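Omission of a single protein chain aside, the complex is shown with its protein chains in their original locations.
Then we have subunit A:
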Amino acid sequence: MTAISTTGLTKRYPEVAALDGVSVALEENRIHGLLGRNGAGKTTLMQLLTGQVFATAGSMQVLGGSPVENVEVLSQTVFIQESQKYPDTFRAVDVLRIAAGAYPNWDQGYADRLVEQYRLPAKRLIKKLSRGQLSAVGIVIGLASRAPLTFFDEPYLGLDAVARQMFFDDLLADYTAHPRTIVLSTHHIDEVANLLEHVVILDQGKVLLEADTDELHDAAITVSGKATAVDAFLAGREVLERKTLGTLATATFTPRDGDELAAREAGLDLTPVSLQALFVHLTTANTASAAAATDTHRASDRAIV
């Protein structure tokens, strides 16, 4: 079943379209990665899906209904925001107590274990916590709430490598024991790539790519060898990125059947592209084409003048 589906979802602010015609379908009980550069629209999309901001256009279905002012949907949803604000007088323990009352599936024993594990000073005022400790508060709530729909927006800012690994292990273990729909937004792509079953890459408010991670292995590959051989091999095909060093070249492209054999016969090497590298290629290529479009636009403006 689909947990989230959107059609042409758009959020325009006076200066900018934060989200521009986004159509995605996220299956339930999977871990989805929401990837994109800063300002790509990740947070806006999650705010729309949790009813925190209103869409300018388009439609969405979340857990079978609209999330806007819909208690039935929102009580099954937890959204751990990167920039969550708390009242000045609150301690972590106060926030956790409120969370315990708000989420029907809350597991207090698990929450207590997590507080200890992340060494969270629960009695200290929230405003005195470090960035990493603040992230830990979000992680405890996000995991212990066991909400059927869980959003994590950059959940580990300020956490060191050990605590980040702890979070990935906890997420995986608790997800395995209590399957639910998880949407994880991040730009630490390589660290989470193996945890994700499905990814959505946003760029400048639009969906650049949506796919199961299994399929992404076939989305791009890098060929390297003599520049003349590389060019002959890729003649007439779309190339995501090409680099040369003297007489050598590497190029990243979308492979098709028979490439492996052809590359071998041409004495070329093929190497896989990681999700992180694919992300960089796609967003860089997209920025370049957007810049080119703007240039053309300017040129035509000039022509009119």
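Observations
Keep in mind that, in the parts below, a residue touches a chain if its C-beta (ideal position, glycine included) is under 8 Å from a C-beta of that chain, and two chains touch if they have at least 3 such contacts; residues count from 1.
As a working rule, contacts and distances are computed from a predicted model.
Its record in UniProt calls the unshown chain "GntR family transcriptional regulator", which is the match among "NADH-quinone oxidoreductase subunit K", "Cytochrome c", "GntR family transcriptional regulator" or "Sulfite reductase (NADPH) hemoprotein beta-component".
Interface note: of A:Ala25, A:Leu125 or A:Leu195, the residue touching the hidden chain in the full complex is A:Leu195. Within the set A:Thr247, A:Thr271 or A:Ser289, the residue that contacts the chain not displayed is A:Thr271. In the full complex, subunit A touches the omitted chain through residues 30-31, 168-169, 172-173, 175-176, 194-197, 213-214, 217-218, 264, 267, 271-272, 274.
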